[in-house]
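Each chain you see keeps its place in the complex, though not every chain is here.
The letters A, B, C and D name the chains in turn, as written, and every chain counts its residues from 1.
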Amino acid sequence: MDPPPAIPSYDFLTLGETLLRLSPPGMQRLDQARLFEIGVGGSELNVACLLARLGRRTAWVSRLPEGPLGRIVDGEARRHGVDTRFVRWIPDARLGLMFFEPGPAPRNARVLYDRKHSAAAELGFEDAPWEALIAASARVHLSGITPALGPSCRALVAHVAQSAAAAGKKVSYDLNYRATLTDTTEARAMLDAVAPHLELFVVAERDARAVLGFEEEAEALAEAIATRYGMPLVALTRSPGSEPGDILLAHGAIRYAPRYPVEIVDRMAPAMPLSAG
Amino acid sequence: MDPPPAIPSYDFLTLGETLLRLSPPGMQRLDQARLFEIGVGGSELNVACLLARLGRRTAWVSRLPEGPLGRIVDGEARRHGVDTRFVRWIPDARLGLMFFEPGPAPRNARVLYDRKHSAAAELGFEDAPWEALIAASARVHLSGITPALGPSCRALVAHVAQSAAAAGKKVSYDLNYRATLTDTTEARAMLDAVAPHLELFVVAERDARAVLGFEEEAEALAEAIATRYGMPLVALTRSPGSEPGDILLAHGAIRYAPRYPVEIVDRMAPAMPLSAG
Amino acid sequence: MDPPPAIPSYDFLTLGETLLRLSPPGMQRLDQARLFEIGVGGSELNVACLLARLGRRTAWVSRLPEGPLGRIVDGEARRHGVDTRFVRWIPDARLGLMFFEPGPAPRNARVLYDRKHSAAAELGFEDAPWEALIAASARVHLSGITPALGPSCRALVAHVAQSAAAAGKKVSYDLNYRATLTDTTEARAMLDAVAPHLELFVVAERDARAVLGFEEEAEALAEAIATRYGMPLVALTRSPGSEPGDILLAHGAIRYAPRYPVEIVDRMAPAMPLSAG
Amino acid sequence: MDPPPAIPSYDFLTLGETLLRLSPPGMQRLDQARLFEIGVGGSELNVACLLARLGRRTAWVSRLPEGPLGRIVDGEARRHGVDTRFVRWIPDARLGLMFFEPGPAPRNARVLYDRKHSAAAELGFEDAPWEALIAASARVHLSGITPALGPSCRALVAHVAQSAAAAGKKVSYDLNYRATLTDTTEARAMLDAVAPHLELFVVAERDARAVLGFEEEAEALAEAIATRYGMPLVALTRSPGSEPGDILLAHGAIRYAPRYPVEIVDRMAPAMPLSAG
């Protein structure tokens, strides 16, 4: 009914699913909780919020269910300054959920996903004016979670990566392997499809080894990845105790992320802000 | 692995789905909430809990997802004294959810169901030793929500009603019409299937008219229902302002539920405790 | 450092101060509280949020202190979809505060303002590209609270009203008399300055009598206001028990706001949504 | 009025007092609290809940005051799957209370007991069909707290230990010394009375030394205990920093409890789950 919104220009365009996160207060277990704290989280939207807080014009595209749960996600994105005007609102749909239980030692934190059949799992070509959005954006960010949500998502991610690169835009991709959503064969196939179009590839060291089959570590691993896939920038996130810590291989030069002592407030948070050169 | 549990004798056997209820504190709206209060609710389990609190030996049978969310439901039932040993635990399944928003005037309270694909929606013959359970129980209670969840539930409810009556047990049925789950044609068909087996039929006056097509009101309506379907007991729940209030037609005699002034703490609660003669 | 933001077109432009509201939970008194609930409120921003929720492109302009308290206000406005890109951020400034205590009978609710010396109290010509903003907007909304904040605010409101009318834009003004900020002489003088430029004037019946000196009531009062000041639309809000309720005099025709039974959740809320013809 | 409940068979039978625990949230001190979090705790019931969670059929017997406070304890036990049908409900009685204050260093956590004159302090022979319960159970667990509550408790514990052993049941006893309830002479006398009947004896290393007068440490201590008292199994719990940690001496063979890094969520928790061979 309303005319399609005009497309402003963006520094940064991303797309994907965002979940409602429900978690008990403090160190309570899920099965003893009387209250859930409500949060909002999704790999791509987290990145978009951080960039918006840093002053970049960012857009996030997704499918959200009409109604209050979708509005929680949309409102949180907007509160941080992310442009959500290209979100498509779906009637009678559900929002993906995630139940998070903190895990003070010797327990592990655990996440219970309840995301099947969500509105976002069917994100596809018809949901947004993708070519125009790409044309209006300087960079495009994708993650390996999205193609694992379903066939329309998989086709979309491959297409957007290819199309953005063809339009001369810089494309980044976070492997973000989730064993509950996909398997290593699919994850590798997806990466093969997008790799030729990437400027920046972000991957956890343990996934580079377990999913992609590398045997190197640290700097050698970053170089092996760049060699095999050919992206100019490889960001390798490493587990907390590693020395050195997170590594960025930029056009052949190794750079190290600074290390800070960290008190953990909440274990679920993006590990390394994107800062490609 | 464990042997099947022994079957004690029960005063009251019921079955059906129970949802986790998530609602914002106080009069907040869902889309401004930061916290959800956690509750547990299901038409049949609510009845079972009340009867257990009154000292009756009650059993509730269902399917629950393995893990903490299923344990919340199970634990709450047990806390009230309901026997849950015949609940079947399903791996990798989901629990039905219900988001409740209170509705101070002029808004209406509203309920957002997210119950599709739940473990309980596939409850069926293979989930419990139904014949033995019926044999061990004095009464069986069913509701019209269960058959609306899916074909295996529908077949099960029809079978349990028939089988219990054949075994000489008293069977009750609460129409409990939910427009979001079924339509009036199906609801009537289901009632037709179980009606011959019922001792007690519970129905809201507005559903008796809108779903079952009656045109009478109050006492005349109770009598018309008893005449058409032939149960000895008809409990007619009526809207808060009605005079007289809830009506029980017992073997041709009209009895009235006592009326109390009520301060509403939470609009979602069973309207009338079962008290068949 | 950043270039000035581009100006999109707006359905609705407004400006003014927004306060952080701190109030104890439930019916606690301020001096027994251990917690304050945080809210955000300002006459003009409330209107802007409602219109944004209804799908209008709205902008709100103000001065906010740099830092987290200003970000709370900005984030809440954006969450509702209000464009805040023309807010001016002021270093080392303070945000106006309001402490609210609910007043179950026989107490009255009370508000303790702590808003002096706030960043917004010095809003003025130099804070935004007013002419360009007016040119980009279909309607402009002002309130009588803003001119009472200080001389730069007073001059700004007079100028914006005059300038918007000269540019052919529709201007609305809510008298919103606050005895703690101004007196009746000033309030009348301010209204005299903006009245010739207004399409819509919103006023509470009790203020029309106590502040503007009218002696009529209800429809006669709306007509007397329209006659004295000459605006095409006069919206008269009336106290809860009045019969009839809120009145809109539109080009000589009287219209009545619908009446609903209302359960009070929070006494501080805009009385009547703007719905100019 | 109701007939006595039938006795099913149990893997595990225990008895004793359970207290309502009231503690301020977070690290607040008792005298600055505005809220108490409600918990339920008792040495024997804690063990019963853990075993029920692990799938064992467990029963806990006690005296509880009629009314809501007793129901909190009963409901929590049932929620975990513990059978409470042999709890005796006492009119006009009180529930023992415990006020817990966390103690971040350099303060110590402290517990304020208010348990005198409780319903459970008079637990005795007449409260349950002890012989039949013992006959129906594979194992019986007792603790040194119960005999310290009063003379009827002391006589009961001695009798149950003796009677269970005579019936060929395995009996365990946790010394659980509480200086606020008893003294070392009494604690030793009680242990002397039950020791000949025990399969498993659980004791903290510091109590073995301070209460029972041993001078050995670690493995040598476990062996000295087994030698003096003659039980086949001795579980020795040791303070957090000790190397090795908790020790089980089983028929002359030493076994060590695995050590995990632990983040403390709440200092009051059973130190070592029972796992007799």
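Assume a contact is a pair of C-beta atoms (placed from the backbone, for glycine too) under 8 Å apart; a residue touches a chain by one contact, two chains touch by 3 or more.
All values derive from a computational prediction rather than experimental measurement.
The complex is a homo-oligomer: every protein chain shares one sequence, and counting across the whole structure file gives 6 copies, of which 4 are shown.
Methods note: only the chains that are shown with their structure count from here on.
The chains that touch both chain A and chain B are C, D. Of all chains in the assembly, those touching chain A and also chain D are B.
The chain with its Cα centre farthest from the Cα centre of chain B is C.
The mean-CA centres of chain B and chain C are about 49 angstrom from one another, to the nearest whole unit. As a whole-number value, the distance joining the C-alpha centres of chain C and chain D reads 64 Å. A separation of 40 Å divides the Cα centre of chain B from that of chain D.
For chain C, no residue reaches two or more other chains under the stated contact definition.
With chains as nodes and touching pairs as edges, the resulting graph is of another kind, matching none of line, ring, star or complete. Contact between chains, using the touch rule, shows up for A-B, A-C, A-D, B-C, B-D.
Here chain C touches chain A in the complex through residues 2, 6, 8, 55, 75-76, 78-81, going by the rule given at the top.
Within the complex, the chain B residues that touch chain C are 26-27, 104-106. Those residues of chain C lying in contact with chain B across their complex are 260-265.
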